[in-house]
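Missing here: one protein chain of the complex. Every other protein chain is in place.
Moving on to chain A:
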């Protein structure tokens, strides 16, 4: 676990459950959520989630299927808006700005908070056009040379450029699953986001592709605030600095990743980590 040793100091600080969400953070807070609830029609999916997400670190949401971790992730860039009958309560602030405020432009928000999905979903366009899509709709490039530069640097950051540099005009759907997912990461990076949300980005990939993506996530942490939902506890342990455990729509416990995995406070967290639930 050399990923964790450098940046995160091992402290024996006790983690309390959702009493003070920002306790134990050694980086400035980027995102704060307070009492976030989500209803899908009559069904409540999230019950009062409060969490702080630090800048330039990886925060992992873990928990069994249907626990609400993806639902909460989708609140952060308001993707729940596209779901019919979804209602979000509470507040989520990005750099202090309420992202559910009526005057907030959701398009701008999503340009700042990028997202990578569970299944690689490249558009049926060329590799180049996939990456160039975001910069084009947001008018980030003044000319072709600018756009080329954005595309190439995004592909580089996503660790894909060397593999695809000779076939930028071939369709993105022709790549392998792992390459497609890195293309989607490049596509998200190209817009210049500050936060990247990843919804189980490796669940459709084989172990080798997964290892490459995990390494990439660790590199991206230098420049981006990353929130990753995963059902793999090993993955959470490998890539994240902070972990939050969700169960049945509640945030049960959150803290430094090594604390959650070595010294969980809550009985349910213990059970999940020991493999007794989920």
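To be clear about the criterion, a contact is a pair of C-beta atoms (placed from the backbone, for glycine too) under 8 Å apart; a residue touches a chain by one contact, two chains touch by 3 or more; residues count from 1.
The criterion applied here is as follows: contacts and distances are computed from a predicted model.
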item: Chain left out of the displayed complex - its UniProt protein name, from "Cytochrome c553", "dihydrouracil dehydrogenase (NAD(+))", "Phosphate transport system permease protein" or "UdgX family uracil-DNA binding protein"; value: "Phosphate transport system permease protein"
item: Residue of A:54, A:68 or A:134 in touch with the missing chain, whole complex considered; value: A:134
item: Residue in contact with the excluded chain [from A:30, A:69 or A:110]; value: A:110
item: Chain not shown: contacting residue from A:57, A:168, A:184 or A:213; value: A:184
item: Those residues of chain A which, in the complete complex, touch the missing chain; value: 77, 79, 82, 84, 107-111, 114-117, 119, 121-125, 133-134, 137-138, 173, 184, 187-188, 191
